[in-house]
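Missing here: one protein chain of the complex. Every other protein chain is in place.
On to chain A.
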Amino acid sequence: MALNLATFIPPILYIAIIVGSMATFSSLYRKRKAQAAASMEPWFPASLSRDIYLTLLHLPDTPNPPKIPDSVLRAALLRRATDVIQKAITIRQSKGPLQTLLQRGSVGDDTWNQFLQAEQEIDAEIKEVAEDAMALSTQNAQWAQFIFQSAAEMITNDRLRQKLEEQKLKSEEWAEWWGKKTEKVRSEFLASEGVDVAEKHGVSVNPAMVLTSTLPAKTGNVSDEDGVLVEADAAASVASPMSPNLGKSPKGTPTGGTPTGTPSGSVRKKKGRK
């Protein structure tokens, strides 16, 4: 019996040492990994809309809280949803390229892990927002079903408005450039016609009025509208010497096609005059 026990001691000791060292290693390894994950720089900066929403949600816990109506919470949640959607889109768009970079060895494993963590967090946040939307929805409107649709639409609309704003600035530059150019040509034209520009400018700033006064036939009905048309006509006729090729088209008052007509209809009319 004693002999039997003695022969069992070495293998048991061996197994105990192996299991023990493995357990220590794994616990240490896991601890380090958790530490690394915790110390990882977040993929996205802290989201203010999330903080605002959660603060509003938790305000009742603070001393003498204001009563936050649900409508404010809904607005805050919608803003948080737009934030989340934007991040989810970024994640989805960067996943493929990042994977390629990882395969080529251009980015390290830590970046990839960071990215995977961000992805998980965003997924969790989407779920959270959906749950909260469900809690805030009413019987008539199951908000969780379309809060993200609304949020995504808000993002596209924001981008569209931004783009339009940029385009508008560009357009204004064009208008300014053209205004200066026509102004220059017009003053040259007036000078060549022998009109004392300087004197007339002292009287009226509007060059159209100068022109109407030099064209007695037109002065019969000097309505505001006519003034504009005359100015425009004059500008066109002034423009022609500058560009002799354009002068061949007769510059009458255009009738134009109706804007709602068929594309070819309104366009063809214009062509006919050329």
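In this section, a residue touches a chain if its C-beta (ideal position, glycine included) is under 8 Å from a C-beta of that chain, and two chains touch if they have at least 3 such contacts; residues count from 1.
Here, contacts and distances are computed from a predicted model.
J.: Assign the chain not included in the display its UniProt protein name, restricting the answer to "ribose-phosphate diphosphokinase", "Translocation protein sec72", "WD repeat-containing 20-like isoform X2" or "DNA binding protein SART-1".
T.: So the chain that does not appear here would be "Translocation protein sec72", according to UniProt.
J.: Among the options A:Leu54, A:Leu102, A:Leu116 or A:Ala130, which residue touches the chain absent from this view?
T.: With A:Leu54, A:Leu102, A:Leu116 or A:Ala130 as choices, the missing chain is touched by A:Leu54.
J.: Tell me where the left-out chain touches chain A, residue by residue.
T.: 46, 48-52, 54-56, 58-59, 66-72, 74-76, 78-79, 121, 124-125, 136-138, 140-141, 143, 145-146, 149-150, 153-154, 156-158, 160-161, 163-164, 167-168, 170-172, 174-175, 177-179, 181, 225, 228-229, 232-233, 235-236, 239, 242-243, 245-246, 253-260, 263-264, 266-268, 270-271, 274
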